[in-house]
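For this view, one protein chain was removed and the others were kept in their places.
In this document, chain identifiers A, B, C and D correspond to the written order of the chains, with residue numbering beginning at 1 in each.
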Amino acid sequence: DTVKFAFIDPLSGPMGSSGDAGFTSFKLAAEHINAAGGVNGDQIEVVGYDNKVSPKESLVQLQKAIDSGARYILQGNGSSVAAAIIDAVNKHNARNPGEEVVYFNYAAVTPAFTNEACSFWHFRFDAHADMKMNAITDWIKSRDDIKKVYLIGQDYVFGEAVAAAALEQLSEKRPDIEIVGNELHPLAKVKDFTPYIQKIISSGADAVITGNWGSDMTLLVKAAADSGLKIPFLTFYGGSLGAVAALGEGSIGTLYQVTEGITNLEASDDQYALIEEYKDRFPDYDYYYHRAFVTMNMFDMAAEKAGSNDPIAVAKALEGLTYDGAYGTVTMRAEDHQAQQPLYISTVSKDVKYGVDNIDLGWALVDNGTIPATAAEAPTTCKMERPE
Amino acid sequence: METIVFSLLNGIIYGLLLFMLSSGLTLIFSMMGVLNFAHASFYMLGAYFAYTVMGATNYWVALILAPIIVGVVGMGVERWGLRRVHANGHVAELLFTFGLAYLIDEIVKIVWGRTSVNYQVPDALNFPLFTIYNAQYSAYRIFILFVAIFMLCALWYLLKKTRAGLIIQAALTHPHMVGHLGHNVPAIFMGVFGAGCALAGLAGVIGGNYFITDPAMAVQMGPIVFVVVVVGGLGSLEGAFVAAMLIGLLQTFAISINASFADIFGFLGLSPTSEFGSITIASMAPMLPFLLLVLILIVRPTGLMGDREV
Amino acid sequence: MNTPVLKLTDVQKSFGPAKIIQGVDLEIAKGERHAIIGPNGAGKSTLFNLVSGLYSLSSGSVELNGQVISGKKPFEINRMGLSRSFQVSNIFSNMSVRENVRCGVLWSLGYGYSFWRNVGNLKEVQEKTAHILNEVGLLDKANLPASLLPYADQRTLEIAITIAGGAEVIMLDEPTAGMSHSETDRAVALIEKAAKGKTLLIVEHDMGVVFGLADRISVLVYGEIIATGKPSEIRGDPRVREAYLGEEADHFEGATA
Amino acid sequence: MTDMTTDYAALEPSRSEKFRQRILPLILFALLLVVIPFFGPSRTTLTLLNHMGINIVFALAFNMLLGRAGLLTFGHAVYVGLGGYFCVHILNWIDASDGGFWSSVPVFSMPIWGFAMGALAGAVIGWPSCKRSGTPFAMISLGVAELMAAFAYMFDSFFGGEMGISGDRMSGPEFLGLSLGPLDEVYWFIAFWTFVGVALMFAFTRTPLGKLSEATRDNPERVQFIGFNPTRVRYLVFIFSGAFAGMSGGMAAVQDEIFTPESLSLIPSGAVLIAAYIGGIRYFTGPIMGAIVLTYMQSNLSDYSAGWLLYLGLLFICVVMFVPNGIAGMVYGGYDAVRKGKTAEVLGQFALRALGVALMAVSVIVIVEVAFRYSEGYGEVFEPFGLSLPPESVLTWILAVVPLAAGIWLTRHVTRKAEEV
Partner (left out) sequence: MLSVTDLHAYYGKSHVLNGVNMEIMPGEVIALLGRNGVGRSTTAKAIMGEVAPVGSVKFKGQEIAGLPNHKIARLGLGYVPENRDIFPTMSVRQNLMLGIKDMRKQGKWTIEQMLDMFPNLRSRADNMAGVLSGGEKQMLTMCRTLMGDPDLIIIDEPTEGLAPKIVQQVGDMIAEIARAGVSILLVEQKLSIALRIANRVYVMGHGEIVYGGTPEEFKTRDDVRKEWLEV
């Protein structure tokens, strides 16, 4: 028997590579579990479904996946897709009892999914936006030289949420910090960010916080480097595929990111071996989606604990489960199905063990960059309805 | 003052950049009437070719060679593809370029991989040229400025000093008659399309390292180039130039305005906390070109300086 | 002569600096068949365009049945009962001949922009269409796409569309241009039939047609009417000979004599 | 007058002909829609069919403009989006209301509301844009689409931001005993409205306004001289087209229960253009065929190959270059030939051509698949039908070249033969 996982993310088109990076991670994680005897004796199969980052198309693929017997859904690219999948999974499970599916969200970070919109069927293995912001502001707290902060983001719910979280957390943790700018720009429409950089320069900011992703992130930092602006750009997605290659040395000392782990952290030999195996198998990509491995290993643990691969049983077993990961302990909080884990602030550096994007630059932990899970933790408003 | 100087400077550079991106399209669109949706893909090809050529030789060779290769590819596309489609009208041509864009994007992924390549500004141009109000202006930006002006002159020469422009326009509607007058219409079409593609390629060589060179760069360029060409007016190089500058300046100035709709229309009772009132001019900036496009076409279907309906 | 159906008062038109129509006065009585002749570029087609509303007047006025129509849109003027054809065939080339004519009859039968009725079920429309097709002799070609018609038939269709709306005043711009003699004869017969009881204004270079059809002729030269009168008067007018007919006038005298 | 009626009769298609051409296809279509569920389609198939239905209505609405009125638009998804969003809001109002007006509204009526909203949007946006035609019109639609897509991210209260808004189709009173929960019930809903949409839009082509829109496409100048205002004609058609697009949005709101800003972006607008064109914009049925094919390919081609976009691109290019009248053109062309009694000839030619195309396809597939795998660098090998085709094998190269050459030769040969006849 096999346990089918449906990986629903873009596998083609402009976003295809970021979906593929996730897909390859899950496949490798599954292979490792299978090699170790599988889950409860069953082998895991991860099947890719290309959703072309379209929520509508995701629903078609979801249906296809369910019909082909998948009971576990993996997805991460795009909160709009995640929202559509949560909604569809909820409805499917309500309308088709006995055929429940569970959704493991590995990258969609909208806080709502584990707050007001939380669902028993949804588990998030990535830290959500507020938690990441917690990490960023925690780090800023330790940097007395940062006195002025500039917020810039994409003009939509996520960008607004990031800005709001930054404002609130900074005023709490560092009331002395002045917010010298709070700017939103339309999504994926700006070609030349220099005018924005100029505004940042004029404001005298010491650091920039941005939730930008994709080209909006890269172009922003690139424009900063071109204008000689050497201040930390604290990003959520600085580590996304190809960003460092595109920025080149301009990213050193400028580009910062917050993640649940980086390859250049102190780790066990097993972990190093895994990183190298990944790179070897998938030379285009780097070991980035650590949480893919966490997700699969925690699934394995939960299934073994429940003694069954049944989605409801696994979901219940996952609640409150603790896993000792390569970069710290991960706990799946039962109240809201949000994984709690330590976060790391890192920046681009030249002398690192593992480079990224096939160049010699890589991510290195910054001073005081380790944010323990408790510090990153965010409260939840989730009132979850559980089956039975 | 600071804002004005900045905005002016950035606006001009951005405008020139836009002009550079759209100049090839100006040529193809106004001469051949082809809404070339693959324009951005040729732009991307330019960047990738330059990356490869630069790897083997140096940037200056790439600057010359890459556009030529793109131009040749463009000529091939015209010769074996577009020419056949031409008889079926503009929608067919447009769809052809649509499909071509997919094709090029995928081929780029096969050849150069799915993620961005490390195509960087050459060291010779990678230094801050001058600094005003703490902001550095890299030499490369000024280089862009010169290349854009060069492209303007080259195009101007092609359109005004040669009869090619006239011949092509005539050949659009009366290909046979133009042939009877002794002009080799197919060759001219091929040449024009190739030249337009080469210009796109040149923009790619320059833009690829100024921005990012990855397989998504074509998609990201989006319809803004059409806006420039159409707002400027068909058949008008000056128009395209003016439109590019106008859009560049408009957008850059708008970014520097932090006022929200509530600040401006407050007298109408618009509250700053309402959804509409809280929108700032700055956040609207990238939408302005499209607003401009719609307004211009409603008022003046020939565009700013065009001599015929788009 | 009671009130004229069509009355042009000091009509002028300039394109930029070029004064193309420089003060035309013209009255056309009900039921009259009036021809306008003149050298190429005299402004005959322009005059048509002014009357039918395609161009706006620079000054002067045009009245149809006592109502001022200058300044109105072409479709408004058409609805008031004035219909025109074009010097270059101007038909709906991707539609069938029948559909071409049918479009022409729709407005006059009161089926404006209606979208709740099936044209196929509008008996009146179908019958009128058939009637007109029959009259112009295109019935057997009714289901052909208009673009595939031979040239002469396209010209005929042009006339058919023009008369389909049943307008009171019909203006034809060189209806027989490019037709052979036999085709011309057929076209003339058709025009005579169609214009029965209506007012006809026609531009032609074929003097056979003009002298055969017209009750009165106006000669337009450089935007001015230099003569108006019965065919016989026009033929003899030395100014007309000088400006327009040239030697051919003799030819026609000979021909008709 | 008696001969008049005979003329008239001679001109008109006979009653049976009318039935055959107009009513029969609709009846067959309805029958097809009714029969499908009896084959017991899976939920995946049902989802696909439902999306096909939605896209059929959308593509036809789009073609009311492009094919019929000659107006190319790059932003027709805007009307689908507005209609759909409005309907999702209504779903939520229905859900939330107890006893109010909305509580008596069945979800089944959603396409009507979408229709109304689409018409309203068409009326507002069409007012300025229909003053233009041709490329200015197309460009205005592009600008409007970009603006609307941006607004969709800015105005959360209506559009719900990036995540859009979702509703529940199972609320409100039932209609025809359909709870609309399970997909097979949704199928009936979609089938019903697809049929209504297709029938209405077909009827529209036969109305005076429908005919006038064609006349305006062919020759807007002349339309003025038969008493009509071309701007007005365009505007009215635009409203209808927007309305039917909105209707498809209403159908989608029930099927997907969610609407996101992506649904009014340029992507679906471009897709519908492609669908309509591939199907054949000169035929009423063209967009239907195109919508079916494209919907299928968009959802399923990616299952077979990572390079599906490349195939799609190639396919567009080939259709545009070699089959300019689209699938419908091909179908009707064949049908005509068969009716003229040239069945054997046509079939023979068709078979040869199909063989040629198939041969070329073999090579193209081999080249693309091998190249894809090679470029990914995972060391995967293309293994169709048990063959192993690594990039360095001779067999790979033979398969990449020989069928291609043979296919090209064969199709050229057939074409030349056909021209000689």
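To be clear about the criterion, a residue touches a chain if its C-beta (ideal position, glycine included) is under 8 Å from a C-beta of that chain, and two chains touch if they have at least 3 such contacts.
As the structure is a computational prediction, the values presented were derived from the model and not from experiment.
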For the chain not shown, touching visible partners are B, C
Of the residues B:V185, B:L199 or B:L250, I need the one that contacts the missing chain. B:V185
Looking at B:V34, B:L95, B:I167 or B:L246, which makes contact with the chain not pictured? B:I167
Where the missing chain touches chain B, by residue: 163, 166-167, 169-170, 173-174, 176-186, 307-308
Touching residues on chain C - with respect to the absent chain: 15, 18, 37-43, 45, 87, 150, 152, 174, 177-183, 205, 207, 243-249, 251
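Heads up, the rule we're going with is that only the chains that are shown with their structure count from here on.
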Quick check for you: compute each chain's CA centroid and the global CA centroid, then name the chain with the smallest gap between them. D
Return the distance between the CA-based centres of chain B and chain C, expressed in whole Å. 49
Which chain D residues touch at least two other chains? 150, 154, 156, 307, 309
Residues of chain A touching 2+ other chains? 16, 155, 186, 189, 284
Partner chain C, residues of chain D touching it in the complex: 4-5, 7-8, 10-12, 18, 203-204, 206-212, 214-215, 217-219, 221-229, 232-233, 236, 240
Chain D residues touching chain A in their complex are 42-44, 47-48, 51, 150, 153-154, 156, 161-164, 166, 168, 170, 181-183, 252, 256-258, 260-263, 267, 298-299, 302-303, 306-309, 376-378
Can you list the residues on chain A that touch chain D in the complex? 11-13, 16, 49-50, 52-57, 59-61, 63-64, 66-68, 78-80, 82-84, 87-88, 91, 95, 110, 155-158, 186-187, 189, 281-284
